[in-house]
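The complex appears here without one of its protein chains, the remainder shown in place.
Up next is chain A:
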């Protein structure tokens, strides 16, 4: 793996445990796109990563024909718009503007409400953790309500919101244990949806082993000096 980016083609800079990177991996697989995967050590950021994402210094970064795109939901839309398939047949976002606005709303809610609350489940204790638990569970219940009886958030088709949320699945075990959540009992429909998504090759290939993620969380806690 050289540090020279290819002039043509796709390169994904990511880290195996990053849910945001997992989103992009799922999207690329769903579209049947070939790409090079450049794994990043986030504890010791590479010059390439810092050059391609100087403002946020984060993964994932997708490079397409030498140009970089940052922020996972922005990357997802870029992939969707660049490779729409025949008549937009393989799109993550629906065609109708109202349905698109709703999909964007729920994906945005996931970023606003699930990300930090999830992290605080294992990073904090006491009152802060209790607050995180409340926000995390309330938000997932909202999402479960939005899913309703549909097989996917996208309806019959696996779509934008499905990708935006299922990337957290490998972290659910970690959140469950850290926050004493009992997600299986509290969110049965959502957990069934996770299993349904895992039947897709794009998802099962991208999601790491939840036990590996749990061990990684313990390493992170040590690194940040969290009890």
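The rule is simple: contacts are C-beta pairs under 8 Å (C-beta built on N, C-alpha and C of every residue); 3 or more make two chains touch, one makes a residue touch a chain; residues count from 1.
Going forward, contacts and distances are computed from a predicted model.
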| item | value |
| --- | --- |
| Hidden chain of the complex, named as in its UniProt record, picked from "AP-1 complex subunit sigma-2", "Glutathione S-transferase", "Elongator complex protein 6" or "AP-2 complex subunit alpha" | "Glutathione S-transferase" |
| Option touching the unshown chain, where A:12, A:27 or A:70 are the choices | A:70 |
| Sole residue of A:36, A:108 or A:201 that reaches the chain not shown, by the stated touch rule | A:108 |
| Candidates A:16, A:35 or A:78 - the one touching the absent chain | A:78 |
| Touching residues (missing chain, whole complex) on chain A | 55, 64, 67, 69-71, 74-75, 77-78, 81-82, 97-98, 100-101, 104-105, 108-109, 142 |
